[in-house]
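A single protein chain has been omitted; all remaining protein chains appear in their positions.
Up next, subunit A:
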Amino acid sequence: MQCAGYPEDKLRSLADRLPCRETQVTTLLSLMGEPDQYSYPSIFIYGHRATGKSHVVFSVMKDLELPYTFVDCVECVSPALLFHRVLLAFFGPDAAASLPRCPSLSDFVRLYKQMSSKTPATQTRFIILDRAERTRDMDFSLLPALLRLQELVSDNVTVILLSQVVWEKFRPNTGCFEPLLFHFPDYNKADLVQILSRDHHPSYTPELYASYINILLGVFFSVCRDLRELRHLAALNFPKFCEPLEKGEAKESDIHKLWRNIEPHLQRAMQTVYLREVSSMQWKEQQMDEKETTTPRGLSAHAHIELPYYSKFLLIAAYLASFNPARTDRRFFLKSHGKIKKTNFLKKHEKTSNHLLGPKPFPLDRLLAIFYSVVDSRVAPTASIFSQIMSLVSLQLLTQIGHDDQLDAPKYKCAVSMDFILAISRTVNFDAVKYLYDFL
């Protein structure tokens, strides 16, 4: 790797630290040009999660000791924070402090210009915005301005945007300056092995670790290619892999034996730790005392919710209201629906099941009407019934449609699954299926 203007030993160590990203580093360096040359105003780097975007750009900046500021846009809850960070990094705390309370974009540009005329850039300054897709939610003028910041402040500055989203989703419909697009491709299996094998354990040989990584990828590659996640899993399960070695039951060359030992363990990990059913801490503890075969119960093991009696019926009523067409209510809830034949109202022209379409909103009145007809005793319309509806909303079992200060005729949707409702109706001896239009 050779690039004019940068010390060669640093480039070499950089290439060493960033395996499988040589082409990207070279391209990036050639885009940047020599330090004192002006660079392209804005570069947009995109690629999937954990393809090393942040890592590569950050390493390049840091190792080559360029003037840069690295801002994660999730943190910038307001543009003010972004401006603050940039000024702080380039011109020190005084400049940052002179920003007004709620700085506008032009405040920032003015201040930047003012400061940079005092201390003009000797090298290209870099502003790196990680998770740049968040800038779209801020001020609509922010992104176009950042893309041509070089021109606005007439300083040697380049903005690098990093994102998992493609540029087409960014482009404002009013048009803007087009940045240079630059893709980071996914790592393939060989790349992953190469990268992961590098953090081998000091007390074991690198070869052993590499074979461990191979086994790990054999299990996980089909479900997960996220480098960060894989690294986490590798570190988590390595002690188990080494167990036979520690006990002297196997030698490092007995790869097959080691494989037989670790493979079922990894399979189990895929169903538990990987899905965060069991926390990594619990997983580790469980490995320690292997005699205890009882795995801690995962998160989804406790799906059951205890509810007060009327809340259960309210929820059932909400479910029925969400998934039955309103015109069928007469059939289900009128005590003597008499002559209305099944075929009359079964207009099956809407062939699709309501359950496929998802829950539909319903007004409060309909909910209460259904509630009073399904609950088996006479219930007075007391304040607690209404507050129960509100608590179901705050527990996210119902969702309120529209703004929540709409007092007049509020609408709701049921937000629980069929299984949940069936489980609940079983506890109150109510046959919910009989009342569902889809299952007639």
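The definition used in the following text is that contacts are C-beta pairs under 8 Å (C-beta built on N, C-alpha and C of every residue); 3 or more make two chains touch, one makes a residue touch a chain; residues count from 1.
Methods note: contacts and distances are computed from a predicted model.
Visitor: So one subunit is absent here. Using its UniProt record, which name fits best from "3-methyl-2-oxobutanoate dehydrogenase (2-methylpropanoyl-transferring)", "REM2-and Rab-like small GTPase 1", "Ras-related protein Rab-10" or "Origin recognition complex subunit 3"?
Guide: "Origin recognition complex subunit 3"
Visitor: Who touches the missing chain here, A:17, A:136, A:198 or A:232?
Guide: Reading the full complex, the residue touching the unseen chain is A:232.
Visitor: Which residue from A:247, A:304, A:378 or A:403 sits in contact with the chain not drawn here?
Guide: A:304
Visitor: Determine which one of A:123, A:194, A:214 or A:391 touches the chain that has been left out.
Guide: From the options A:123, A:194, A:214 or A:391, the contact with the absent chain belongs to A:391.
Visitor: Need a quick check: the contact residues on subunit A for the chain that isn't drawn.
Guide: 49, 72, 74-75, 77-78, 80-81, 84, 101, 228-229, 231-232, 235, 275-276, 279-282, 297, 299-300, 302-311, 365, 380-388, 390-391, 394-397, 407, 410
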